[in-house]
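Every protein chain except one is present and positioned as in the full complex.
As written, the chain order gives the labels A and B, with residue 1 at the start of each chain.
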Amino acid sequence: MTPPDATTAPLPRPLPPIQPEAPGPAPPRPALLPSMVKYARIFRVALIERMTYRSDFLLGTILRFLPIVTTILLWRAIYEGSGQTELGGFNYREMIAYLLLTNISRMFSSMPGLAGGVAREVREGTLKRYLIQPLDLIGYLLSSRVAHKVAYITMSFVPYAVLFYLCRGYFDGFPDPLTLLAYAVSLILAFMVGFYFEVSVGMVGFWFLEVTSLLYIVMTLNFFISGHMLPLDLLPQPWAGILKVLPFQYMAYFPAVVFQGKIRGTELLLHLGLELFWAVAFLVLARTLYRAGLRRYSAYGG
Amino acid sequence: MVPGVTRYARLMGGLARFTLAREMAFRGNFLVKVSVELLWMGILIAFYRTVFAKTSHIANWSEPDYFFFVGCFFALNGLIETLFLENCNEFAELVRTGDLDFLLLKPIDEQFLISCRRIDWGTAPNLVMGAILMIIALVQKGWVFDPTRVAAFFATFACGVAIAYSFMMMLTSVSVWMVRNTSLMEMWWLFSSLARYPREIFSGRWAEPLGNVFTFIIPILLVSNVPANVMVRVLDPGMVAWTVTVALASLWVSRRFFHVALRSYRSASS
Partner (left out) sequence: MPIIEVEDLTKTYRVFQKRDGLMGALRGLYRREYKEVKAVDRIGFSIEPGEMVAFLGPNGAGKTTTLKMLSGLVYPTSGDARVLGYTPWRREDAFRRQFALVMGQKNQLWWDLPAGDSFQLHREIYSIPKEEFDRTLGELVELLGVQKLTRQAVRELSLGERMKMELIAALLHGPKLLLLDEPTIGLDVVAQAAIQKCLRDYHESRGVTMLLTSHYMRDVEALCDRVIVITQGRLVYDGPLAGIIERFGESKLVRLQFEEPAPEGLERFGEVVRREGPFADVRIERARVAETLGALLNQHALADVSVEDPPLEEVIAKVFEEARLAHDAA
């Protein structure tokens, strides 16, 4: 069975139509502030909605811990079996710490249901409402996804704090403030890379009726090549080298090793720059695909 | 009884035919789906080959034994996904939209209709892929044919499917009370991660009791461990008997649970 990131969880429910912020004649161009207010409002509604589903969240959280437990146990068995202290430059403690940290990376970069949701909207013709309401699809998706993430991260804070506290033995204390700052930046950029990457994939739905399967390919591959399953350094060359050039490492591997202090100095700055580059590149791609897709859009159903 | 069975078998046949027709209408996607599963199997093999390049054993499972286990889980889970996962995954949506109503009106067993409505042909080849991996592992191991082990394997494999199905039905039923479910696919992936590794990795101070919990109380560990064990490691009759008992009990419990959930849906829907 393939990993679940490509799941088809529904998009946030359609929002009630948004009232214009101010009555009276509309300005010739939407001013920046009102449009910010509009997206801030979407953000709020989505956040409230997310918080309402508590039992779902509770069960989800409990279940999310299971793979962590089995992963720790598996790697312990692997290190015990090998009789070595270091595999691919990671000792057992670092390995577990790395794998825990990739969960944090994925918390920022994974977008469950996003691409599938976009593809389904295209397929079922519900996309129309973005064309009718004064609302930009990608802007709407971004605000509701940020809300989703903020709610998720806020609510996950306690369980993750407990988890990291229980697993504190695998860490060598906190990194220095500068590293922490770089880590925070790498996570935010990981979100952007993940978001625009998935939106781009979802836009393929304009051309490809049932896009879910394509999603599976991408997400399945991503699971491995982002370094979520094991540190890329463990792989034999040239694979490790190749995967470190691709954008996918920024969704799991890179933030984790930044936290662990395995990348420092100019190399760190270089990679942060590259991460930003990929975020912008996917942004441009998503916008271009959306524009092109709308042009050949024919609504299904009615 | 017999006409009932033939009726359900015919219905299953009809459903299989129509879902295949639908799948073939999107042939390209079907092929993509199969290649995804192939890809995932490749990733799993790459992962464990990488690991076994550094060690000869994981929790006392040798490389061929371990790959047999991986193949066994792959096949078993493939079967579950083919028959049930997509149906169960849709259940939350049926509840949310109220379209479940139509299924409940049909003069047929609700659990059957809800959990077997569609066959997801895209994952059916997993059964074959898993079988091939198991056979390769057996050859590499130099396994000697033993009819008792084969019989025990098939019996416990079937029990494993039954137990996994029961757990999936329970996770599915829960979505009646939870307005929006974490997608069942995700829940299933997370939950079944328990069955994805040999039971022996549960060793040590806190892990061993946990392993016992998942063997005797929430017996998900039986699903792939017992069939793999009886085939390539120890054939423990006690464990086989326990697995059969658990399979029957879990089918019964999950059916009851599902009916309680349905009852609650029907008194809440409008």
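Assorted remarks:
The working rule: a contact is a pair of C-beta atoms (placed from the backbone, for glycine too) under 8 Å apart; a residue touches a chain by one contact, two chains touch by 3 or more.
Everything quoted here is computed from the prediction, not taken from an experiment.
Here the missing chain is touched by one residue of B:Val5, B:Leu105 or B:Val234, and it is B:Leu105. In the complete assembly, the contact with the undisplayed chain comes from B:Arg22, out of B:Arg22, B:Arg49 or B:Arg256. Not every partner is drawn; the one left out touches chain B at residues 7, 10-11, 14-15, 18, 21-22, 25, 98-99, 101-102, 104-108, 113, 263, 266-270.
Just so it is clear, only the chains that are shown with their structure count from here on.
Computed centre separation for the pair chain A/chain B is 28 angstrom, with centres defined by C-alpha atoms. Listed in rising order, the residues of chain B touching chain A in the complex are 26, 29-30, 32-33, 35-37, 39-40, 43, 46-47, 50-51, 53-59, 74, 77-78, 81, 89, 93, 122-123, 126, 174, 177-183, 185-194, 196-197, 200-204, 207, 210. Across the complex, chain A meets chain B through its residues 1-4, 7-10, 52-53, 55-56, 59-60, 63-64, 66-67, 69-70, 73-74, 76-78, 80-84, 87, 112-113, 209-210, 212-214, 216-217, 220-221, 223-224, 229-230, 234-236.
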